[in-house]
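Would you mind keeping the following structure in view while I ask a few things?
A single protein chain has been omitted; all remaining protein chains appear in their positions.
And then subunit A:
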Amino acid sequence: MYGFEALTFNIHGGYLEAIVRGHRSGLLTAADYNNLCQCETLDDIKMHLTATEYGPYLQNEPSPLHTTTIVEKCTLKLVDEYKHMLCQATEPLSTFLEYCTYGHMIDNVVLIVTGTLHERDVQELLEKCHPLGMFDSIATLAVAQNMRELYRLVLVDTPLAPYFSECITSEDLDDMNIEIMRNTLYKAYLEDFYRFCQKLGGATAEIMSDLLAFEADRRAVNITINSIGTELTRDDRRKLYSNFGLLYPYGHEELAVCEDLDQVRGVMEKYPPYQSIFSRLSYGESQLLDKAFYEEEVKRLCLSFEQQFHYAVFFAYMRLREQEIRNLMWISECVAQNQKSRVHDSVVFIF
């Protein structure tokens, strides 16, 4: 499994690995979160964040702040860092970094298509898109009337095109179809990313396959839970699961026939890594599942920094930063809406 990465990795990847590790040490710590959770107003949050790496991005914001501004600026920092790394990267790292953003691209496509379906303003939708998942002609998505048009008009130029080939149906776009499209795309994307990492080999393949398998399993569980009680057939549901991961293939067979949450739990508890997640939930409770999954993910992402000479740190860093931004958003929302008792509900400490 291991090649001789240590010998040659630093020729191309050393500089960027150093950079990404430097960025990682700028992530907020538990002490920071403790301080943030005690904030009374958004200005307090801003004051605290200006003492961290977010400083330059927030210090010039005029004082009546909004949650969106904070999140926007924090995301901007991530995007700037990402762009810097992408500029410096050589093959195959640059491709790897691009792969990391396809997920956002899929989300953005879905966002715009759903938005236009409900006749929202395109400009407004564009502002909501994640900046990492932007591509040139994204605004044109609004023109498309059905899947085929969507593909032919816009997506054929994007990296998502190959994933789309599986779900071109001439069906009209409605909420259900869009959701299916999202999951089909995601499945194809994850499988492609997985194959790409396997091709890279070495520690990258090993660690990324673990991270991606977790992602795939999580999606499988989420799809199952969300599709309970909808008109999605078992076969269709089965088709949305990615063809790798810990649950593949037997777990998928079992998940496909689940009818309620407790059955899902029964299936998942057979797998030791997920047992601990589900055993913490009381029966019939699904709100905390997301947080439990996020916590597990963060743990795995942090672990990937323990090894050197592989690309998974880039993926892990971006995921961790996104988690951090989610945390900040939650905290700011809680502070802004005076719901401070709920601050801890959804914050996932990274360190």
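We adopt the following convention: a contact is a pair of C-beta atoms (placed from the backbone, for glycine too) under 8 Å apart; a residue touches a chain by one contact, two chains touch by 3 or more; residues count from 1.
Assume contacts and distances are computed from a predicted model.
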For the chain omitted from this view, which of "Presenilin", "Collectrin-like", "V-type proton ATPase subunit a" or "Proteasome subunit beta" is its UniProt protein name? "V-type proton ATPase subunit a"
Given A:T8, A:Q59, A:T90 or A:S279, the correct residue touching the omitted chain is A:Q59
Looking beyond the chains shown, say which of A:A6, A:M47 or A:V257 touches the absent one. A:M47
I'm checking contacts with the chain that's been left out. Which of A:L153, A:L246 or A:A336 qualifies? A:L153
Touch assignment to the omitted chain, from A:A139, A:I225 or A:L281, lands on A:A139
Over the whole complex, note the residues of subunit A touching the chain we left out. 34-35, 38-40, 43-44, 47-48, 50-51, 59-63, 122, 136-143, 152-154, 157
